[in-house]
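A quick write-up on the structure given underneath.
One chain of protein is taken out of this complex; the other chains stay put.
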Amino acid sequence: MKFKIMILGCLLLALALPALAQDSVKTVEASAIPAISPPAPATNVTAMDSPNDNGHSLTLRWTLSADDGAGQKTVLGYKFLRSFFPDSGFVLREGMAPSGSSEYVDMGGRKPDDRDFMPNDTDYYYIVRAITADSNVYSDSPVIGPVKAVGQLYNVGRTLVLVFVLCFAAITIFFIRRARKGAKLFVRRLAGIEAVDEAIGRATEMGKPILYVLGLGTAADIATIASFTILGRVAKKVAEYQTGLIVPCYDAIVMTVAQETVRTAYLDAGRPDAYNDDMVYYVTSNQFAYVAAVNGTMLRQLPATNIYMGTFYAESLLLAETGALAGSVQISGTDQVAQIPFFVVACDYTLIGEELYAASAYLSREPILLGSLKAQDYGKAAIIVISILGIIASQFRWNWFLELFKAGN
Amino acid sequence: MNIFDRLMTLDRRWVFLFVALVCVITYAIPFTIKLNKSPEVKAVYNFIDTLKPNDVIFVAVDYDPSSLAELHPMFYAIVEQAFRKHLKVIFSALSQNGPAMVDQVIKAVADSVKQDGTYNGVFYKGRQIEDGVDYTFLGYKPYPALIILAMGQDFRIPFPTDYYGKPLDSLPMMRNIRNYDQVKCVVELSSGSSSDMWITYGQSRYNFPLALGLTGVMSADYYPYLNSGQVFGIMGGLLGAAQYEALADNPGEALDGMRIQVYAHLVIIIFIIMGNIGFILARRKARKG
Amino acid sequence: MKRQVPLMLVFTLALVMIVQYFVPNDFSLDTNEFLLKWIIIIGIFAMALGIWSLIRVSYEKIRRRVPGWQYPIATLLGLAAMIVFGFDYGRHFYTQEGLENYMFIHLFQYIIIPIQATMFSLLAFYIASAAYRAFRARSVLATVLLLAALIVMLRFNPYLGTFGVYLEKTTSWLLNVPNLAAKRAIIIGLGLGAVATALKVMLGIERAYLGRD
Partner (left out) sequence: MNNSRIWSIVIFAAAVLIFGLSWIIIGSQAGHNLTDAFLVTVAAFLTLSILSFLYKDNPYYKFAEHLFVGVSAAYWMSVGFWSTFVGNLLPRISPSLCTYFGVPYKGFDIFFFIPLILGVFLLMRLSSKMGWLSRWSLAFIVGTTAGLNLIRYLRSDFISQVSNTFVPLVTDWRGIGPFFSDFSLSITGQFAMSLSNWVIFVGVFCGLIYFFFSKEHKGAFGYASRMGIWVLMITFGASFGYTVMGRVSLLVGRLTFLFHDWLGLVK
């Protein structure tokens, strides 16, 4: 008997199910968006000037609405209304904070003709609005204010950088002074740079010129500045050996500086008459047009040595392979990490990364420049120590230490 | 000059010639190559393949035209597979430059589905794809995080009308569909931060199955999500796209591209090996002599 | 005057830029903005020097009838055409979209673009020849280089079966782990080198760029 009732029940249920399903579908159709009751508002709203900036920005904080992620779970996020008066004139701001966030930075333009200009030292009042899926259902917090945006004189978030700058500058100056006093400094061998002297000698024997490529950097790039120094040393040797020098340039300012550098080098070598401005010439500021021209020069003038020092991009391999085809000895160095592999593969000698910066000091053997190398080494040692401390800190969760190194923007 | 020396000091123009020949031949002659399929791509394909007719999937197209080469093929292959299998698809485009591109792809796939076709040995009759019946294109709205959150409540909140201006309620296929709960899975094709948003604001809040199609450089960063189960499949870059095309038996631009890549790589590898054989044998000879 | 003023300029301006970084207020931002704008404007004058150098070198080649003297004529013609079209119709720069000139745009589209793209594509050949020439097991280090490259290049080879899948995983590990470590070491070193060089420039120790009388 029981069994029969159960079967009957099941049958009934089976029959009813589609109908039930139909029903639920109908409800969806009838009211696409179910009615939402207004959520609880955000509470404990505070507004303050955003720290470490030029003003024109205020930071709002609040405690989540009771219906945000809990309760009815209807809150989608928060929007913000701003006014110059405590009781009227509130305007909805453009941005919003998604649900779950309890902080928002309201930022405006900096200059009077900027879009959404937000003057400093003016009173502002805010309302935080918890919004739901239905744009008509929301709830507002009480008005908060007045609050003023002001610019700061010092960015506390950048203290770490300041400490680094000061320490590093102090170490560098210390070693440079010590070097000036005549302390002996050891510098390890850099194969790429020792090859330069050899290569110039070889060029002289063969009666062929040396091609010096400064890369695509501008005079503003540190790698290009380092390259100028190396160019100076190379040019001086070239002048002494009476070999030819070709310096095609990608950037007009770089050309100007390079001319000055080479002219000085020839002067130092006591052969100012051998210099002429056409040794250092401008080609074009189009990456591949520049490469096309330099490649052509390599195959037509067959330089004994090609030196690539500075900032290089995709053209690194185009240049280095053509140079290899022309049978030139090739020495390279760049600060572009992505291009080092191509130079390593295609050139005879490559200065990897920091070695480029060490090269100028190494070539000159001037104690002052060598002093700064020593400072760089101390910098690396410091980094290694800090890294080990950081690893220990993260292993044992010393969060205060890790926070120190979360660099501000 | 013996053979070893010759292997070692081959004029590089031979290398150029072979690279050029192989690239031109593989470019001009359309043949398909067999690819290894990685499990994370297979997972996406199998998931969609085992869905039943009239199931709904959501395809979020959030890439810019700049990464079109890698992500377009995935988009084509998935949409075609879905339409062939009579699945219904909802599209959204949360990248500003996306909507026109999405519209164009939908139209192109719809055209191709009109013809009969056989995929993996199964014959599919050509059919007319209708807007509002087989697919819905929601279009673009700013603030992706908010849109993803809001769609979890109801698609109609951020998109009361679709891309073409028709109210969602007027579309037959949207009648039973309110939010992610009625969708079998979300496939997110991304070239930027939108994939993070789909994970944090979408998947972890509303718990739907999520698959990612990413550019080659991005894909490695998302494997942890695969392991934690937040994402059930990942297609990375041109290779991922080609694997998907191969799985779907629907060769397109990605497989074409990979065919050239595979053989170009092979030529280079063969030259490297030849050079090394020559080098090692020559050195051995020099030691003996 | 000739020497001291430039060195003082360098020191003062570098110091201003460093201090500027730590001061977030409007005055500091304006200073930064002005200085950077000025550099760009000075750059335009340098451009004139560059073009002058290009014209002079080309002209000299033609005048002295060096071998291949005919080709610089193409340079000068292209230069002249582009300058004329650019300057004549560039007036529309601020009224219409960009440098609206039929010839200017078409010279760009049908000369600059195809040559540029082709030069770039030569890399496909050069990467092959460089690999052939350089990837030899000459030494232990060269072998390491060679093996890493081979693993990565074989990563999607379909003829290796399941072994290919392992190669793919190894590749992604190589790119994510040792690659990250090496790049980090290089970047930290580069950063230190760059900071030291900038300091030397600021202090007037490195001044090859200023020349000498």
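Think of it as A, B and C in the order they're written, each chain with its own count starting at 1.
Heads up, the rule we're going with is that a contact is a pair of C-beta atoms (placed from the backbone, for glycine too) under 8 Å apart; a residue touches a chain by one contact, two chains touch by 3 or more.
Since the structure is predicted, the reported quantities are computational estimates derived from the model, not experimental observations.
Which of the chains on display does the removed chain touch in the whole complex?
Spelled out, the missing chain touches these shown chains: A, B, C.
Looking beyond the chains shown, say which of A:I176, A:L211, A:A269 or A:I340 touches the absent one.
Once the missing chain is taken into account, the touching residue is A:I340.
Determine which one of C:L29, C:L79, C:A137 or C:L160 touches the chain that has been left out.
Here the residue in touch with the unshown chain is C:L79.
With the missing chain put back, one of A:S99, A:T204, A:T229 or A:Q376 would touch it. Which one?
Among A:S99, A:T204, A:T229 or A:Q376, only A:Q376 touches the chain that is not shown.
Extract the touching residues of subunit C with respect to the undisplayed chain.
Interface residues of subunit C facing the absent chain: 2, 5-7, 9-18, 20-21, 34-52, 54, 58, 68, 71-83, 86-87, 90-95, 99, 104, 106-125, 127-128, 131, 141, 144-153, 166, 169-192, 194-195, 198-199, 201-202, 209-211, 213.
Considering the entire assembly, which residues of subunit A contact the chain that has been omitted?
Answer for subunit A: residues 160-161, 164-165, 185-188, 190, 219-222, 225, 253, 256-257, 259-260, 282-286, 288-290, 292-293, 295-296, 299-300, 338, 340-342, 344-345, 352-355, 358, 362, 370, 373-374, 376-377, 380, 383-384, 386-387, 390-391, 393-395, 402, 405-407 touch the chain left out.
Contacts of subunit B with the missing chain: which residues?
On the subunit B side, contact with the omitted chain comes from 13, 16, 20, 23-24, 27-28, 39, 69, 220, 223-224, 226-227, 238, 257, 260-261, 264-265, 268.
Just so it is clear, only the chains that are shown with their structure count from here on.
Report which of B-C and A-C is connected by more C-beta pairs in contact.
A-C
Return the residues of subunit C touching two or more other chains; collapse runs of consecutive numbers into ranges.
In subunit C, residues 127, 129, 131, 133, 135 touch at least two other chains, as defined above.
Could you pull out which subunit A residues touch subunit C in their complex?
Result: residues 52-55, 110, 120, 151-155, 158, 161-162, 165, 168-169, 172-173, 176, 219-220, 222-223, 225-226, 228-229, 231-232, 249, 251-253, 255-257, 260-261, 263-264, 267-268, 277-278, 281-289, 291-292, 300, 314, 317-318, 320-322, 324, 335, 337, 340, 342, 344-346, 352-354, 356-358, 360, 368-369, 372-373, 375-376, 379-380, 383 of subunit A touch subunit C.
Which of the residues in subunit B come into contact with subunit A in the complex?
12, 143, 145-146, 149-150, 153-154, 156-157, 168-169, 175-176, 178, 201
How about subunit A: which of its residues touch subunit B in the complex?
So the residues of subunit A touching subunit B come out as 25, 28-29, 32-33, 76-77, 96, 98-99, 133-134, 325.
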